[in-house]
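So the structure is just underneath, and the comments pick up after that.
Missing here: one protein chain of the complex. Every other protein chain is in place.
Moving on, here comes subunit A:
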Amino acid sequence: MSFIKNLLFGGVKTSDDPTGLTGSGTSNANGSNKPSEPVVAGNFFPRTLSKFNGHDDEKIFIAIRGKVYDCTRGRQFYGPSGPYTNFAGHDASRGLALNSFEMDVIKDWDQPIDPLKDLTTEQVDALDEWQEHFENKYPCIGTLIPEPGVNV
């Protein structure tokens, strides 16, 4: 009724409050249009990292040798149904070193973090190259650390 009412009796349509200062509007609502809140950069446990797989959360984070990269921009590669989707939300170090995208080279969140001590020189070199690629392409947003009682 608002449009006709405003037309006949005067008045204007007010938009939702995007600031949240008045306690009304979109800012405090849990509507589908609400963008997901940014994640605070810092320390990640394998458990907290695992949800950023592009599916459970639209963001895609990947860890390489203890550093966590925000690969959301590379959704076509690491997102659901992408060729490297197994890496999303995980420590991808071993997979990149072995050039393997299979699940068996990726540790689950409740397993100890891979120490990568058994890698050969060639594999370490390959991993170095991959890490350099990630450093140049994606922002580093934190560090992957073991969760007491879960990964150590």
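Throughout what follows, contacts are C-beta pairs under 8 Å (C-beta built on N, C-alpha and C of every residue); 3 or more make two chains touch, one makes a residue touch a chain; residues count from 1.
The criterion applied here is as follows: contacts and distances are computed from a predicted model.
Peer 1: Any idea which of "CAAX farnesyltransferase (FTase) subunit beta", "Trafficking protein particle complex subunit 6B", "Cytochrome c oxidase subunit 6B-like protein new16" or "YHR045W" UniProt assigns to the chain that's been left out?
Peer 2: The missing chain's protein name, per its UniProt entry, is "YHR045W".
Peer 1: Of A:Thr19, A:Ser81, A:Thr121 or A:Asn136, which sits in contact with the chain we cannot see?
Peer 2: For the chain that is not drawn, the touching residue is A:Thr19.
Peer 1: In the full complex, which bits of subunit A touch the chain not displayed? Write them out.
Peer 2: 1-4, 6-7, 10-15, 17-22, 24-27, 33-36, 38-42, 59, 70, 72-73, 139, 141
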